[in-house]
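The complex is shown incomplete by one protein chain, all other protein chains being positioned as in the whole.
The block that comes next holds chain A.
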Amino acid sequence: MSEAVVPHPGEDGAQPSRANAGWFRRALDSDIFHSFRRSKLTMLAALITLLFFLIAIFASWLAVQNPFDPSQLQLLNSRIPPLWTADGQSPFLLGTDEQGRDVLSGILYGLRISLAVGVLGVVFSGLLGIGLGLVAGYFGGPVDSVIMRIADVQLTFPAILIALLVNGVAKSLLGNRLDEWSMLGVLVLAIGLSFWVQYARTVRGSVMVEKSKDYVAAAQLIGLPAPKIMLRHVLPNTTGPILVIATINLALAIITEATLSFLGSGMPDTMPSLGTLIRIGNNYLFAGEWWIVAFPGVALAGLILSINLLGDWLRDALNPKLR
């Protein structure tokens, strides 16, 4: 509806610049942006999410120590409570844990790991799911049946079980060669393999709808190869739902990573993610050293909440029935 803009007279000569400015103006002018502007909560959630990403990216400038470098952890500085309590010590704003790791630095760096695993996991599961969904929807028949039955089987398991399974298999295969970085890779793989189904099903559905439309028939008539039709013509029309799933799955992926790390089969203590920090801190909760677990917990909850709010808003904004 909003595409039907009345052309402005006298702008025909300035084609290239108009295309750029028009893109930006169209974005500002779009329904989505308007709905974004209307919801204060969404704006707050977006701001917080952005903030989390920024502090994760710039963690090394913000943190007082690198918690992944054991030589920077001083055992002498262990178990210091937060700065505002009686025993607090500068520069440890949120206190330190048993190994002398600054809790705030741990959160900043842990956030980096959590977001990296989350984003990479979503990208990986997205690529896998979109690819399989496109193929299934476009070709149909036995190809479709095989892919979708595999998806159905996988849907009967909770994603965390699949992630634990992949994780366990990778651990027994890699065994002693498993260092911190390959652990990160294993987590991305585990999360990617657990979340591809929603993409595949959604994309398949959209593709089956689009497939019968005239523009696809036209593309087929002029003899374009199937991959090109799928990627250039059909896929762009399925981006809306994919975007919604990706946003919600980002939160899920981060939670899954935190769960795996909390259970002790994720990131190791020497390179902690938020989930690992919570697991470590959990052991000192009874002893009254609450800050070791509380702050990573708050950070994780805040991150997940804001991403989920964004995802919810995006789902409503892209749903034509709710407009």
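Here, contacts are C-beta pairs under 8 Å (C-beta built on N, C-alpha and C of every residue); 3 or more make two chains touch, one makes a residue touch a chain; residues count from 1.
Here is the rule we go by: contacts and distances are computed from a predicted model.
Trainee: Among "Stage V sporulation protein AC", "Zinc protease", "Na(+)/H(+) antiporter subunit B" or "ABC transporter substrate-binding protein", go ahead and choose the protein name stored in UniProt for the chain not displayed.
Mentor: Hidden chain, UniProt protein name: "ABC transporter substrate-binding protein".
Trainee: Looking at A:Leu73, A:Ile130, A:Ile162 or A:Leu309, which makes contact with the chain not pictured?
Mentor: A:Leu73
Trainee: Kindly state which of the options A:Asp29, A:Asp87, A:Asp152 or A:Asp179 is in contact with the chain not pictured.
Mentor: Considering the complete complex, A:Asp179 is the one touching the chain left out.
Trainee: Residue-wise, where is chain A in contact with the chain that is not depicted?
Mentor: Chain A touches the chain not shown through residues 69-71, 73-76, 78-79, 98-100, 176, 178-179, 264, 268-270, 279, 282-289.
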